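This report refers to the structure that appears directly beneath it.
One protein chain omitted, others in place.
Here is subunit A:
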Amino acid sequence: MIDHLTQPDSQILIKANKVNKIFPNGCHALKDVSLDIQRGEVVVIIGPSGSGKSTFLRTLNQLESISSGNILLDQVDLTDTRTDINAVRTEVGMVFQSFNLFPHKTALGNVMLAPMKVLNQSKEEAKQGARDLLYRVGLADRMNNYPSRLSGGQQQRVAIARSLAMKPKALLFDEPTSALDPEMVGEVLDVMKELAREGMTMVVVTHEMGFAREVADRVVFMEEGELVLEETPERFFHSEHPRLQRFLGQVL
């Protein structure tokens, strides 16, 4: 198990430092959240709804701007106005709760689009890459299907392949299995476990405690916009922390 406090800085891929987010309506969604994420590490964030965990995840690729603090990706400050945010986003993939596949494109088209338009790959190159990725997530026989013809689990796997096509340094998962029927959760988690084994840096917001226990290097508990606790899974699930106890009592 990696102890993040003793690692040199270059091992840190994402560094969030005292991040605050106040929405225009005055809601203080993130309060001084600091978190370092190592290369190759899998960090799982759990917490009750409205705890700011999704908001925090979305700040990591600047889908959500922050009010104060800073976020470094590979030592590049995302909050610096001179940073090319589109270039940063190619390095941090995101998988959404509601998949957000492009409905007017086939599975293959979904995966090919960004490599062609953003990385300027040729059509053949993008197609080859997309085929390989869809094969990897077990959808070799579904490439030419439109999203409307795919099950939720299949759509989410296409979405993962779509993110991987940009060869990101890290992947962010925003409750990737919450919109799925129970029997499809497994196939998506399997793909995620496979990615973790291959050494992909992952930040996962989820309610899947089993996944956290099995795959995470570190588990983070958030509540009311605060990062309450970060621990290894073993210590996390045996923690006596009263706020965590209350939450786990509700979900388990």
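Methods note: contacts are C-beta pairs under 8 Å (C-beta built on N, C-alpha and C of every residue); 3 or more make two chains touch, one makes a residue touch a chain; residues count from 1.
By our rule, contacts and distances are computed from a predicted model.
Of the names listed as "Putative glutamine transport system permease protein GlnP", "Cysteine desulfurase", "PduH protein" or "Amino acid ABC transporter ATP-binding protein", the one that matches the UniProt record for the absent chain is "Putative glutamine transport system permease protein GlnP".
The chain that is not drawn here is touched, among residues A:82, A:104 or A:238, by A:104.
Checked against the full complex, the one of A:25, A:49, A:86 or A:250 touching the unshown chain is A:86.
For subunit A, the residues in touch with the chain missing from this view are 61, 63, 86-87, 89-90, 92-94, 96, 98, 100-106, 113-114, 117-118, 146-148, 159, 162-163, 166.
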